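Take a look at chain A:
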Amino acid sequence: MKMRASHLTVRYGAKVAIKDVSIDIHANQVLALIGPSGCGKSTFLRSLNRMNDTVPGVSVTGQVQLDGEPIYGPEVDAVLVRRRVGMVFQKSNPFPKSIFENVAYGLRVGGLRERGAVADRVEQALRHAALWDEVKDRLHESGLGLSGGQQQRLCIARALAVEPEVLLMDEPASALDPIATAKVEELVSDLRDQLTIVIVTHNMQQAARVSQRTGFFYMGKLVEVGETTQIFTRPKERETEDYITGRFG
Partner candidate 1 sequence: MAAVHTGSIATTPTTARRHSLQRRGPPALRGWITLDPLFRKVCAAFGLSIVSLLGFVVYELLRGSSASLARFGASFVFDRIWDPVAEKFGAATFVYGTAVTSVIALLIAVPLGIGIAIFLVEMAPRAVREVAGFLVELLAAIPSIVYGLWGLFVLAPIVRDGLAPVLRTTLGFLPLFTGPSYGLGMLTAGLILAVMVLPFIAAVSRDVLSAVPQMQREGSLALGATKWETIWHVVLPYGRAGISGAVILALGRALGETMAVTMVIGNSPQIVASLFAPGYTMSSVIANEYSEASGQLYLSSLTELGLLLFVVTFAVNGVARLLIWRMSRGAEGSRA
Partner candidate 2 sequence: MLSTLGFRTTAVLALAFAFAACNKSSPTPSDTQASSSAATQASGGNITINGAGSSFVYPLLSRWSADYQKVSPTVQINYQSVGSGAGIRQVIAHTVQFGATDGPMTDDQLKEAGAPVLHIPLVMGAIVPTYNLPELPHAIRFTSDALTHIFLGDVKTWNDPKIASANPDLKLPSTPVVVVHRSDGSGSTYIWADYLAKVSPEWKTKVGVATSLNWPVGIGGKGNEGVAGTVRQTPGAIGYVELTYALQNKLPLGEIKNAAGSFIAPTIESVTAAAAGALATLPDDLRYSITNSPGDKAWPASGTTWAIVYQNMPAGPERKSLVSFLRWTLQDGQKACAPLSYAPLPAELVEKAAAKLDLLEPAKK
C-alpha cells in the first residue's frame, strides 16, 4: 500500500467539502475517482499532496499517510511531500518558458544542477510522456506554442521528470480531443509499472479502461471503493449504481 487516507475531512471555511473519507491507495495501481461535479473529488485529490494548503481558509482533519508516514503534522514539510506526490491538473498549465525549461523546472528546484544530467532526465521524461518525438527538434521553443494535447503531455512530462512515487491527475483529459485523450490514457496505463496513480475522471469508460480500482464520491462522501470491474458490474451501493447507469450526474 502506497498511501492511506483515514477519516479525512476538509472544510473551506465553514463549508464541508469532503467528510470522513478513508481509502487505501495501492502501489503500482491506478485508482480512479468518479462522481458528480462538486462531490469533492478534486478536494480529496489535492489533500493527498497538500495542495489545499494554498487555499485560504482551508482546514483539514484526519490523516493521510505516505508509505506509513503522516503527511499532515507540524514537522512535515509540504514541499517534500509534493516532490514525492506529483500532480497534473485539469487544464494544462505550462510555464511561459521553453519546452526544455518546463520539464527541467522541477529538477532545478529539486537541486539538480549538472547540465548533462538535467538534459538526460528531460529527455527521459519527455519520452515517458510520449512527447519526445514530437518536440525533440524544438526543445527551446516556448511550451505555449504546443497544441492542447501536447501541452497536457508536457505537464505530465514535467511531473514525471522529478520521479514522483505517486502521480495525482485531476481530469487530465477533460479538455482534450478524442485522439489526445487516447494518448493520455495509454500513457496512464504504461506508467503504472513505475508509479502509483490516482486519476479523477468524469468519464466512466475512461475509468474502466485505465484503472484497477475505482472510488465513487457523492456529496462529499466516499460512497464505495473497490475493484474497477466490481464497481462497474456489481456495485454494492444504490447511489453508485444510479450514477454509473447514468440516472444522475
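Simple rule for what comes next: contacts are C-beta pairs under 8 Å (C-beta built on N, C-alpha and C of every residue); 3 or more make two chains touch, one makes a residue touch a chain; residues count from 1.
A quick word on the picks: all candidates are chains of the complex that A comes from, given by their letters.
Keep in mind that this is a model prediction, so the values were computed, not measured.
Peer 1: Pick out the one candidate among 1 or 2 that is in contact with chain A within this complex.
Peer 2: Candidate 1 is the one in contact with chain A.
Peer 1: For the complex, give me every residue of chain A touching candidate 1.
Peer 2: Within the complex, chain A contacts candidate 1 at residues 49, 51, 54, 56, 79-80, 82-83, 86-87, 89, 91, 93-98, 105-106, 109-110, 141-145, 155, 158-159, 162.
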